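Attaching a single structure in structure tokens format; questions to follow.
Every protein chain of the complex appears in place save one, which is left out.
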Amino acid sequence: MKIKVLFFAKLREAFQTNQVEVTFIGSDNKVSDVLIALRKKGEAWADELDENKSFRIAVNQEMVTEDVTLSEADEIALFPPVTGG
Amino acid sequence: MKIKVLFFAKLREAFQTNQVEVTFIGSDNKVSDVLIALRKKGEAWADELDENKSFRIAVNQEMVTEDVTLSEADEIALFPPVTGG
Amino acid sequence: MTVRVQTEDFDVGLEMLALRQRNPKVGAVASFVGVVRDLNDGDDVSSLTLEHYPGMTERSLEDIVSEAKDRWDIYDALIIHRVGKLLPLDQIVLVLVTSAHRGESFKACEFLMDYLKTRAPFWKKEQTSMGSRWVEARESDASAAMRWDKMRDD
Partner (left out) sequence: MTVRVQTEDFDVGLEMLALRQRNPKVGAVASFVGVVRDLNDGDDVSSLTLEHYPGMTERSLEDIVSEAKDRWDIYDALIIHRVGKLLPLDQIVLVLVTSAHRGESFKACEFLMDYLKTRAPFWKKEQTSMGSRWVEARESDASAAMRWDKMRDD
């Protein structure tokens, strides 16, 4: 299962990329599994996606919590708390 | 003591005038004394200024209650509850 | 000028720009525009005539603006109220408030409208297919204004 993960704002800058693809063997993966995989990509990743950091998660453009189960072709996005308006 | 009384909106129409002058002998007159004098001017006056009617009183352009004591040259105004905005 | 009573129409965009551009610390502009509706209490309204008490009107509006400035951390406020004959879709009243953050300007703007509705000496007369009639004061306006009195006591 391939999952596209987008990054915005401070996370995009910290990871020096605006998206990555995460591949899983098997199904029933959750957002939390994606986070675990991403934290292994390096210090900036482990730091910014630490459980104590307040980042937001969207799946298919809806904000969700990390216990959401993913389907093939889902679009995940990770970003800081929003500051528009 | 001469007191000028202005009327607005429905009261102006009912009394067919936008102002009258009320003359009192002596001082220490209150707004309520003016109302008593005005009610004697005819049926429309007695009717519109009846105690049960909800009209508003301003003295020198500030809304007040009828127990306010008047001074020479005060400007009284009587009008319906306001409906601007 | 903080308050204007006039027969002419007003341009919301221009008034807003003029009010906020004075001050680069303005982060929030709340506004309210009242408009003549073509229907009131079930009858078609063909036009509206607004009468006021010259002198007292300006004074009461200025008092209301002062009170808003005492209560909330706002920079500026503007009230424009039209008088004379108005037609459906015409603008009647504009209230503008500027502040650093939005909460203050929202509250002050609503307060200004609520107080204006019960304290500023304007009277509306409607021309309908059933003839002319003075608009009756609404109980809901009195209670809207009273919310703020209560808040002050808290």
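All chains are identified by letter, namely A, B and C, in their written order; residue positions are counted from 1 within each chain.
Throughout what follows, contacts are C-beta pairs under 8 Å (C-beta built on N, C-alpha and C of every residue); 3 or more make two chains touch, one makes a residue touch a chain.
These numbers come from a predicted model, not from an experiment.
Novice: Could you list, sorted by label, every displayed chain in contact with the chain left out?
Specialist: Output: missing chain touches A, C.
Novice: Out of C:Val35, C:Met130 or C:Met146, point to the residue that touches the absent chain in the complete complex.
Specialist: The one listed residue touching the chain not shown is C:Val35.
Novice: Across the whole complex, list the residues on chain C that are touched by the chain not included here.
Specialist: Residues of chain C in touch with the missing chain: 11-14, 16, 20-21, 24-39, 88-89, 100-103, 105-106, 109-110, 113, 140, 144.
Novice: Mind pulling the chain A residues that touch the left-out chain?
Specialist: Its contact residues with the unshown chain are 6, 8-10, 12, 54, 58, 61-63, 77, 79-85.
As a working rule, only the chains that are shown with their structure count from here on.
Novice: What chain pair has the highest count of contacting C-beta pairs?
Specialist: Per chain pair, the contact count peaks at B-C.
Novice: Just give me the whole-number Å value for how far the CA centre of chain A lies from that of chain B.
Specialist: Roughly 73 Å separates the two chain centres.
Novice: What whole-Å value do you get for the distance between chain B and chain C if each is reduced to the mean of its CA atoms?
Specialist: Here chain B and chain C have centroids separated by 26 Å.
Novice: Please tell me the distance, in whole Å, between the geometric centres of chain A and chain C computed from their C-alpha atoms.
Specialist: 48
Novice: Which chain B residues touch at least two other chains?
Specialist: Residue numbers touching two or more other chains: none in chain B.
Novice: Quick one: which residues in chain C touch 2 or more of the other chains?
Specialist: Nothing qualifies.
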